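Complex shown without one protein chain; remaining protein chains in place.
== chain A ==
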């Protein structure tokens, strides 16, 4: 664990302090046991296709907590503090709440000036008993009650139990401020802890109080946040200063721990915030874009996009194939759009001719809207494609896989490659979506960067379209088959290959964006080999800019990897099935 501390030390002093202090008494589960393998970046093992899903998950720098975990941690902190300070559980709890659940902060303040901490929190040194008489006057209802029907905090100010019930009830109804409740006597600051609540409040208020206490443990703690997904009750404990902010909750929602928007790696929080603001400002203009149907560019019938990939085929008899995004003919997709499968490049229509000033201005306004529209449409479409892919994934997991297993006579365990492909699609749609927000804000004059960015984005998008199309459309053939098909084995190879190719493309894209597109230059290949195999031992025997093909792995012995696109081709092929690059 020595090295663990060394690596964390520089990045996160605050959390180190907490760990240091709690070390004396309690070792928190999960936090100190580092995921050692994960800390050294991507483990790029294509050989084991059960591990390939989203490699970033390996370097997990957060823990998902359910209610039991949270209560456990809270209880552990309270118990250990009460031991260290030799104080009651209730006092320890009040102290931790006051110092936002930072054990180290309580220690620091308490040992520096216990008196002033006690005053601030309202912890009296000694219990003062209520006057020892048979009957007492309640300071709230002004009635005389038998002493046995009265209660007081540590200060001894007596109030009748019914008034206490009302007092606590009002405070709980007013919200989490009830966690800092004081004695009703206006001159007294004695704290009212959970023991008083449990003794005097009605059950409903006890539960609410306990719920606020739980929420506070997450909300007032610098290191934890609730998952923002509606209805989700998991919280995330995040290790500060440890790289990517993207976290993935057990409810399957991925979000950015920093800004709590949905996960947007590799795009920065500030870009996301700007983009979301821009979208809300433009939302009226953009409403039409969100419409789910467009006219077929050939027969003009409205076509509804009810699938994830952008390759649309009009219904018979037209059967025109076109790109959903640009409405261009699919077979004409090419250089202009960013590649055969890609449609990411924005080029404002440059028309020659003489404009007068007002016409030019009108043209400029139109262009700026058009430019925004270009990026927004791609952003929104990828968002919806992702939703559809998620739905499809769910559908596959809950019924299709079983069906496919029967038809193709394959055990379900052998069909995991389909799930992995869909998970990859879902993840890539998310990344791709955010790269359009990135692209919108990438300055026009940074030509080299733009070019490099669009190249990487185009490659990634093209890969993703191939993968998505294969996972969505080609899969259908095998689902609808009556009998097992021998081509299914090829399908497996193709889909698994596409999954891995697409993952590589997206890793390149993510890394390039995260490094601010600094690698602009002639050696793009360097970039791709660096990103995917820098930690790969097998790259040792191929010095320099070795293409990935040399890192052949054992699972696909009968296949060769394309040098250009890394696709795994059957050994019988002389040219790459994907990009037609010739075998080396």
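Assorted remarks:
By definition in this document, a residue touches a chain if its C-beta (ideal position, glycine included) is under 8 Å from a C-beta of that chain, and two chains touch if they have at least 3 such contacts; residues count from 1.
Throughout what follows, contacts and distances are computed from a predicted model.
Comparing "Cytoplasmic tRNA 2-thiolation protein 1", "Ras-related protein Rab-7a", "UBC core domain-containing protein" or "Ferritin" against the UniProt entry of the hidden chain yields the protein name "UBC core domain-containing protein".
Listed residues A:184, A:266 or A:308: the one in touch with the omitted chain is A:184. Which of A:139, A:297, A:328 or A:570 touches the hidden chain is settled by the complete complex: it is A:139. Looking at A:167, A:478 or A:560, the residue that reaches the missing chain in the full complex is A:167. Where chain A meets the missing chain, the touching residues are 139-143, 157, 159, 163, 166-167, 169-170, 184-186.
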